[in-house]
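The complex is shown incomplete by one protein chain, all other protein chains being positioned as in the whole.
This part shows subunit A:
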Amino acid sequence: MTQTKPTADTESQEPVTPSVPFVRALLRNPTMVTFAVLLAIIAAFSILAPDTFTQRSNFTQLAQNVAILTVVSVGTTFVIITAGVDLSIPSGIVLGEVFAVHALKLIGTGGDTTAADVTADQTKAWYILVALAGALLAGLIIGTINGLVVAYLKVPPLLATLGTLGAGLGAALILQNGVNTATYALDPLGHGSWIAAVPNLIPIALVVVVAGFILLHMAVFGRHTFAIGSNPEAARRAGINVERHLLKVYIIGGVSAGFAGFLSVAYFSTTSIGGHSTDNLQAITAVALGGTSLFGGVGSIIGTLIGVWIPAVLKNGFVITGVQPYWQDVAVGLVLIVAVWFDQLRRRTRNRG
């Protein structure tokens, strides 16, 4: 095609991204980098420990281990795409656990340190639903507070959610008098497998991932989330109610944490008021590894899924190959820095226009 007339076409032929197609593609899509890293890690361990690492049971175990983190990371992806951050995830999870057992206590089915608990075969489906409602309510409360404070009071998300992190964990300790509560009422969910010997947590996490994918990438809601993270003023002028949308996004973050708390209490059969303290950082790591930009406007659920798996596979592989598993932390830290560096490069390159 020849251009003779100086139209807008000609100016666009200036290369605005590096001309090497490979580099260009990488910079365009950081998710591909992390996906390649994940495949490389899996390939390496498959060679190093072909008998143990590649077993189906090992991958099932891995998937089950990451299920809870996957759920909160999906919620965190939305928050980070708005150029926000949610540090309050641990309080959402722990309060979710606590509200779940308190909900069980309310209907008189165990969930109390002194009362007799139901056993796994005594429990009923509606007990599980009651616990779920309790956990989701906890997440809703934390998320709503986060959203109101960030969107309407304009408190920077880092500090707003740091506040609800401390406050939520404190509230959980108060409600529990500082001790954990065991319950077996949720065992059929946490330890059962409804589908072909696959532990329940895996299909549940998968449903959350699919729902998150549809909401973020296919729904108008997700489109607006990207727009707000990209340029809130543009979103506002386009008629989007930015504050209300941010509130909804933080509610998604809170509710996903509450739901993770529900899964946690179902899986571990107890609350863990002292646990989950680094789940927020793990989720942020996963999201950032997956190519979601901490500056907002860019990100994907698939990337987050990959980002959740990289640390898990590393740890698992190190254990199997007899390397000290602490190397996982070192490796993940380095990969994280490289991933964020790529994000920076990509922004710098494209913002020249």
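Note that in this section a contact is a pair of C-beta atoms (placed from the backbone, for glycine too) under 8 Å apart; a residue touches a chain by one contact, two chains touch by 3 or more; residues count from 1.
To be clear about the criterion, contacts and distances are computed from a predicted model.
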**Prompt:** Looking only at the UniProt record of the hidden chain, which name from "Uroporphyrinogen decarboxylase", "SigE family RNA polymerase sigma factor", "Sugar ABC transporter ATP-binding protein" or "Sulfate adenylyltransferase subunit 2" is the right one?
**Reply:** "Sugar ABC transporter ATP-binding protein"
**Item:** Residue among A:Ile240, A:Ala283 or A:Ala312 touching the omitted chain
**Value:** A:Ile240
**Asked** Which of these, A:Gly212, A:Gly229 or A:Gly303, touches the one chain of the complex that we don't see?
**Response** A:Gly229
**Asked** Just one of A:Phe221, A:Phe268, A:Phe318 or A:Phe342 touches the chain that is missing; which is it?
**Response** A:Phe221
**Request:** Could I get the residues of subunit A that touch the absent chain, sorted low to high?
**Result:** 6-14, 16-17, 214, 218-221, 223-224, 226-227, 229-231, 233-235, 237-240, 297-298, 350-351, 353
